[in-house]
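A single protein chain has been omitted from the complex, and every remaining protein chain is retained in its original position.
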Amino acid sequence: MKWIDYARTCSVQEAVDLLKEGNARPLAGGTDILVNLRVRRFDIDTLVDVKDIPELNEITCDPSEGLTLGAAVPCYSIYTNEAVCAAYPGLIDSASLIGGTQIQGRASIGGNLCNAAPSADAVPALIALGAVANVAGPGGTRQVAVEDFCTAPGQTVLEEGELLVSLHMPPPAKGSGAQYMRFIPRNEMDIAVAGAGVSVEIDNGTFKSARIALASVAPTPLFVREAGDSLVGQPVNEESVRAASAIARDAAKPITDMRGTKEYRMHLCEVLTRRGLNIAIERAKENK
Amino acid sequence: MTTTEYDPNVVLSTKEYDVIGTRPLRPDGADKVTGRAQYGADFTATGLLHGKVLRSPHAHARIRSIDTSKAEAAPGVLAVVTNADLPKGGEDVVGGEGVAVGDLRRNVLAADKALYKGHAVAAVAAASPHDAEEALSLIEVDYEVLSPVLTVQEAMADGAPILHEDMRTMAGGEAGDEPSNVAEHFRHDLGDVEKGFAESDIVIEREFDTATVHQGYIEPQVATALWNTDGRVHVWCSTQGSFWVRDEVSNVLGIPESLIKVTPMEIGGGFGGKIPSYVEPVCAMLSQKTGQPVKIVMTRQEVFEGTGPTPGSNVRVKVGADAQGNIKAAHAYLAYEAGAFKGSPVAAGSQCVFAAYAAPNQAIDGYDVVVNKPKTQAYRAPGATNAAFAMETVVSEIAEKLGIDPVDIRLKNAAREGTRRADGPTFPRIGCEEVLQAMRDHPHYSAPLEGPNRGRGISIGYWFNVGFKSTCTISVNHDGAVSLIEGSTDIGGSRASVAMQAAEVLGIRAEDVRPTVADTDSVGYTDVTGGSRVAYATGWAAHDAAQDVKRQMIERASQIWDIDAASIEMEKGVIRSTTDSELRMTFKELAAELASTGGTIIGSGSIDGGGMGAGGGSFAGNIVDVEVDPDTGKVTVLRFTCVQDAGKAIHPSYVEGQMQGGSVQGIGWGLNEEYFMRGNGEMANSSLLDYRMPTSLDLPMIDTVIVEVPSPSHPFGVRGVGEANIVPPPAAIAHAIHNATGVWMEKLPMNPGAVMEAVWSK
Partner (left out) sequence: MPAKTYVQTTINGEHVDFLCEPRQSLLECLRDVIGLTGSKEGCNDGNCGACTVVLDGRIVTSCLVLGVEVEGREITTIEGVACGSTLHPVQTAFLENAALQCGICTPGFIVASKVLLEQNPDPTEHEIRFWLANNLCRCTGYDKIVRAVQDAAVKMREAEV
């Protein structure tokens, strides 16, 4: 690896000041960026360690305000938080399958979003949950819907000097449920061939709202708004679930590569969306 | 029955020994559970420099020129070497593993051509590994990029790009006229195969493709070398064979072997892949230029792209049988990737493909084919797994079509003592039938398999017991323990199994034999840890060394007691006179007397255990249950039983370990592992994330049954158990997938996408 400088920062302002000097990237869990630096996927001069910034370590789970999740909070801190486990099982699905135990000791959901891999396991769940990214930069702060955050493989809306501070998810409505499911050939330690994050809100046997997003089948995690919308007003049954899953499948734009053929990955989108919706529906029924 | 309701590890044995068959703690255990054991990368030395290797970005390219001047001037850089720094001459000399010196040199550092992506082109020595790595980008190589050939089918096609302009196909001792990527075509015949097919009631012919796979040891290749001021070269490395490294370094560098000393460090897995030398000669060259020790540690990507995988292959098998399931004829076509240089394990594959069957009429055609991938190397029963996947699948299909139980059809046709193989040899006593009987009688085979999308499969596989040469010395300490020196690097606990054979002869505890794996100056010539040969051949040398000690102990007692040595016997650690019951000493008591009665005793053993197939070799069989997800094609292994003939299990725990480890490598090979090649010859998945070796979460417990049919040629009946266990799993899994889904898989790996495609096209 070429020489890099390292700076530990303790405030958002300090981090932003360093990042805006250019050719720098934030370091949180490091599980992606260190690998990328070693294989020279990008070339930077400075790593700005943001793990000690209080806002990036926040986990606030409030029944009325929702969840604020600091961008550097490692996965294990999420799935060992009882309040988050109870309210956001769809997020827990993602946090507990990124990497293995060791990776989960370091890797963060915010880092997974900023790494902007098409296969990012956290992003479809965040999109399904309606998460918003809180971004700080030289010009102040702004909010970006997670579905608009990734722009291309490895690319995000973040501009020079900008830092992802936290993610915010609204409180789960009564009768809502969410799920993230991916397909991998191994049972752990693998990259999604395809993934689906779903959330539903059910009222009296009818879908009140639904959001569906896919992983690994487009240049960015893919929000399939029309698949979720197709469920609104429909009765909760196999037919409506299959119809929405078919829309998700048709919206996928995968390529044929070492992870699978285009046809197989589109097929998986249908399978995963259908299976995910069925689990989310069960969770919604329990969430009274 | 679940795996917890009965003893999951069974030893089927009759003959009892005092030490052999017990399970003592391994002598190197404490170092290995505390992190103290010194592996290759843990070695350091005063003034140590770090080397890095520049590798070709192209799978096939002519190297027009290499300019190293900028790299030589870079900060921290002390030397750069290329193929031009290697000596010339002796290119046609064939070294230990059957590889010509010229090919070795061109593999270690490419000459006029880069023949695979990852082919070493130059190397740098610098003060730190980071400095060395940075300097690599300053080396300017002018390539003329050529089209690569990546499979045997591509390489054998008319008009294919040619790797070696001077290569002509050798067939029947004659060289072909035209340049070719086929280095060799050979054929074995037994009986009249066409007549056999004509007599058959059923003939099935199928074509199979298997992907290139890697041995996947967790420790990357690593070596340090010091070219000293006196002209002597000392190499510290992670290798399966320190003497083979010595001889290869000698051949590559053109210096006498006695000027080279190889100290084998602890080795972090090999499976055949750490037999050849890669970085050892390069370290020595860099050390010669700098006068300092130089260490090179490969990255994982270098391991995948620059060291031997085992070949992908194209295999066709045609089998004919009568209505009762008696195999009348079998024909195999085996085309194996050699990688960039000739020498695939297709010869071994041809010897194994029908080894489990006493088919009267056989023909086997083998093709050794160069392709633009790393030179292929041995991987646990090299060549046999590819062949067995094809043969076993066809046999299972015939059994199904004839309505015969799949174990029964194999028992009906099983090879036994006196069965002749098409390649010539006649089997001595072997355990093929006993393994099949143990499979048939195992509770797993008769257990109900309930639930949808589930299937059970079986398969059998064969691998040799390579003999080769081993030496061992034993010296008796005054406290009654003995020190044992051997030359076989210990990859899987072989110090224990070698020491136990000496202990058995001497009648002392296994713990009282202290084994050391020594460097090439401190022990006699010993061949590689490979070919399932260490417990067999080095154990045999230890047996002989112990016999030598025993003879000398008896002589010493005869001297002390002043009686005829012929009237003294030594048994179970007690030396006694057969005529005077008063004259009796334990081994320990006599050991204490040695210093005052003429000095200590040193025994030695040096054996040549024969070639391939010494002692008959070993058969292994599997019973496997799978579940196939009908929506995704993903195969889950629910239950797995491995049965293998160990001849005599010296340390049953380590025999079980070999069986379990080989089985799981076979499962990985069957289900997910492959070199996924892009069209330009680049491996797309050269990391442990994307090259999907099984994790603990992908597997059930692996139950084992050790069958003991003693080898006729080993003093304790040992058969090497290291390899045959990898052979049957892919075919057994394919059989199970068939029984779950109705499709026969004809390609490896049988990953979820491939199974789904097969189900769709059913």
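Read from first to last, the chains carry the letters A and B; within each, the first residue is number 1.
In the analysis below, contacts are C-beta pairs under 8 Å (C-beta built on N, C-alpha and C of every residue); 3 or more make two chains touch, one makes a residue touch a chain.
Computed from a predicted model, the values in this text were never measured in an experiment.
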{"item": "Contact with the hidden chain (one of B:G492, B:P730 or B:P752)", "value": "B:G492"}
{"item": "Option from B:G191, B:G573 or B:G657 whose C-beta touches the chain left out", "value": "B:G657"}
{"item": "Touching residue (missing chain; options B:E266, B:D368, B:E627 or B:E723)", "value": "B:E266"}
{"item": "Hidden partner interface residues of subunit A, rising order", "value": "1-6, 8, 27, 29-31, 34-35, 37-38, 47, 49, 51, 74, 76, 99-103, 105-106, 187-189"}
{"item": "Missing-chain contacts mapped onto subunit B", "value": "23, 25-26, 28-30, 32-39, 41-42, 75, 130, 215-220, 266-271, 297, 299-300, 491-493, 651, 653-654, 656-658, 660-665, 687-689, 693-697, 699, 701-702"}
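One rule holds for everything that comes next: only the chains that are shown with their structure count from here on.
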{"item": "Contacting residues of subunit B [partner subunit A, same complex]", "value": "130, 133-134, 301, 631-632, 634, 671-672, 676, 684-685, 689-690, 692, 694-695, 697-698, 751-753, 756-757"}
{"item": "Residues of subunit A that touch subunit B when the two form their complex", "value": "1-3, 39, 100, 183, 185-191, 193, 257-258, 260-261, 264, 267-268, 271, 275"}
